[in-house]
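Questions regarding the structure given below will be posed in turn.
A single protein chain has been omitted from the complex, and every remaining protein chain is retained in its original position.
And then subunit A:
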Amino acid sequence: MSQEMRRDSLPETNDSGLHEKGLSKGTVGVLGLIVIGISCIAPAYTLTAGLGATVAEVGTSLPAILIAGFIPMLLVALGYRELNNAMPDSGTSFTWATRAFGPMIGWMGGWGLIAATVIVLSNLAAVAVDFFYILIAQLTGQEWIADLTKNLWINIPTTLVFIAIAAYISYRGMNATKVFQYVLVGFQVGVLLLFAIMAFTADAPFDRTPITWDMFNPAGVESFTAFAAGISLSIFVFWGWDVTLTMNEETTDPNKVPGRGATWTVLIIIALYLAVATAVLYFAGVGTTGLGAGNPDNQESIFAVLAGPVMGPLAILMSLAIMSSSAASLQSTMVSPARTILAMGYYKALPSSFAKISPRYMSPSVATVVSAAAAAAFYVVTRLLSENALWDTITALGLMICFYYGLTALACVWYFRGELFANARNFFFKFLAPLVGGIILLVMFFVTAVDSMKPDYGSGSNIGGVGMVFILGVGVLLLGVLVMLYSRVRHPAFFKGETIKTGKNLIL
């Protein structure tokens, strides 16, 4: 066979190899999907990071707001699934929103996703570092070691090292195995349940607060702004759950497994969250002194304070669970902004150099470094500016998730606008669910954004009388607008619609 002939038949040879997607096809069952879903949510991390801040907003209505927060998440995720099925080749807020609404809004959708994941990266790293020192203190019995994390000269370099390691692992394309995930998730869930049991059976709770039905009533929240803030925080604790809905061909039965896996995952997660939330309320109450969950000193990282009093020597298990789950999430989250930055570089919405793929490890190279650098920079700035950096970051993160999720949900409605009323299924999954979910999230976004301008919002840090959360959240979005306008001048091709066509039935 001649060289030329072979060369002509090249695309076929390549396609056959690549698009079969390797060995992962049909390997994940319902249990596997639940494990993947829970590992993506990382409950030990989200609870320690998000519970305190949520209590600060809604007090004893914590269980209610957790349940309420799931509803917009579910509605939006249903829309996500439709987009994912319609455009499996693109699979990101950036491309979906671009195709539905055009380049400018699409660009901001991509920026929102990158910002949200970069913020969560810096928060994950910070939590991992806190519990790293707590764990060492517990292992050695030297309590002063746990306080090292409060020293910025130690905390910031350690956090940067954690981020760098995660970026390196991500760049090398190293993957977690099935066994690793099962162990990690099983351990996490087990420790959280143990915490709940020990809190409820404690001989001397700090501030015994009886569990009442009122706690489960969303109407019990004092004000709408508190409700909105609570929702955007509880969105954060469910963030990652949508992965169960978007897994299709990896599952053993694409018709049944994703639906069942997603349902079981959310039931388990809600049960776990309610158990831990009520346990915290029962044991510590919402008082603003001592161990109370309403004490601002406790709200950055609730388990860092409560695990010891509740679990005694077993608190070391909690430290291990939180450190392992946040460190594992740190690494797997690094992939997300890197891939979105890569996609934006590839479609010329950002400089093309961001689209570089490492020929050895087949992973984004420049984009991974950029993500890690952005997370590191964000962390350093927040840590230096805010007295309560973790808390403010989580609230800003809630804002960012509401923004890009809401935008993507509306993109779903707009993208499918021609077929929304074709049948009952379309009406519900492509219109009603994403529309309601998207509107709820964007309303939460605007209410929280306006509210967060107040200097006493969140942890109470402010610059020139403007709340830190507003500066972080809205500031990052405005920075996005500036970068977009700059890109538009420097790289007009994307903004002229030359790289991604708007509308349906057009191949990228």
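Here are some notes:
Following the convention adopted for this analysis, a residue touches a chain if its C-beta (ideal position, glycine included) is under 8 Å from a C-beta of that chain, and two chains touch if they have at least 3 such contacts; residues count from 1.
Just so it is clear, contacts and distances are computed from a predicted model.
Per the UniProt record, the chain missing from the shown structure is "Nucleotide-binding universal stress UspA family protein", taken from the list "Cytochrome bc1 complex cytochrome b subunit", "Nucleotide-binding universal stress UspA family protein", "Multiple sugar transport system permease protein" or "PP2C family protein-serine/threonine phosphatase". Across A:204, A:219 or A:362, the residue that sits in touch with the chain not pictured is A:362.
Touch with the chain that is not drawn comes from one residue among A:342, A:370, A:409 or A:440, which is A:342.
Residues of subunit A that touch the chain left out of view are 1-3, 6-7, 9-11, 13-15, 17-24, 27-28, 32, 35-37, 39-40, 42, 84, 89-92, 94-95, 117, 120, 173, 175-178, 180-181, 239-247, 250, 329, 332-333, 335-336, 339-340, 342-343, 346, 355, 357, 359-362, 364, 508.
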